[in-house]
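All protein chains of the complex are present and in place, except for one that has been dropped.
And now, chain A:
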Amino acid sequence: MKTLQISGTMAALAWAVLSLLALPAFIVIPVSFTDTRYLSLPEEGLSLQHWRTFLTSREWLSSIWQSLWIATVSTAMAVVAGTLCAVGCWRLSSRISEHVRTAMILPLAVPTIVYALGIYRLYVQLDLVGTALGVVLAHAVTGLPYVVLTVSGSLSNLDPRLEQAARGLGASVGQTLRWVIVPNIMPGVLSGAIFAFIHSWDELIVVIFIGGRALFTLPRRMWDGINDNLDPVIAVVATGMILFTLLILTAELSLGARRTESTPAA
């Protein structure tokens, strides 16, 4: 008998904690269908009025597009730079490259408010406050750690002799990357891309500081909405964000499943 024992009461408590963890966010779904004009559960019946308001609002729609393409471009930058960097660190594995890899994780460790102050000061000098380019660059660099971590994870399962063989047979570094290394670490690259995308899509604090008067990503407009007046439209936006995140998470989970299936062969 090699299983851990747990009493019924404790197991029930654990399930209670788990449901308190998983369920509360979903309250925004029924609230988004409220028939009242304020933030509450539906009283007489369901209504689509706040969904209509959301989907016909120029401001909210422009925020969605802004968020989407900022996340897309910054993710592309983070994925390319982060993957190349992780491969370099993996192949060189010297003291310096180890330090570089540790430095890449800094944006995960340093509190965002500290970075927000710094990047705001820099952007004031460069006249980048309120520009999409500014937000894209900031999100790309703070998305780097996710890519470096996931790609490094994939690389640790890759036999270094594969790279040496390709190079020994006359392939250039570019060809080795293109035909040998990247195809083998694709699941890690995609996971990193997903995490970097969610990071940018959800990021609020940096945008509050450098968004200026022009740039309102979805989280920032939501933040302003919550602070101005608690409108049920915000519950609609929150519902949309949850559904979108679930969609991406499902993609990541299926990637993960494929990854674990392929490990025994490696």
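In the analysis below, a contact is a pair of C-beta atoms (placed from the backbone, for glycine too) under 8 Å apart; a residue touches a chain by one contact, two chains touch by 3 or more; residues count from 1.
Throughout what follows, contacts and distances are computed from a predicted model.
Hidden from the displayed complex is a chain whose UniProt protein name, among "Xanthine dehydrogenase small subunit", "Class GN sortase", "ABC transporter permease" or "Imelysin family protein", is "ABC transporter permease". Only one residue from A:L68, A:V180, A:L204 or A:L255 touches the chain missing from this view: A:L204.
Contact with the omitted chain, checked across A:I70, A:V129 or A:L144, is made by A:L144. Counting the whole complex, the residues of chain A in touch with the unshown chain are 1-6, 10-11, 13-15, 17-22, 24-28, 31, 39-41, 77, 80-82, 84-85, 87-89, 91-92, 97, 100, 103-115, 117-122, 137-138, 140-142, 144, 148-149, 153, 161, 164-165, 167-168, 173, 177, 198, 201-202, 204-205, 208-209, 219, 222-223, 226, 230, 234-235, 238, 241-242, 245-246, 248-249.
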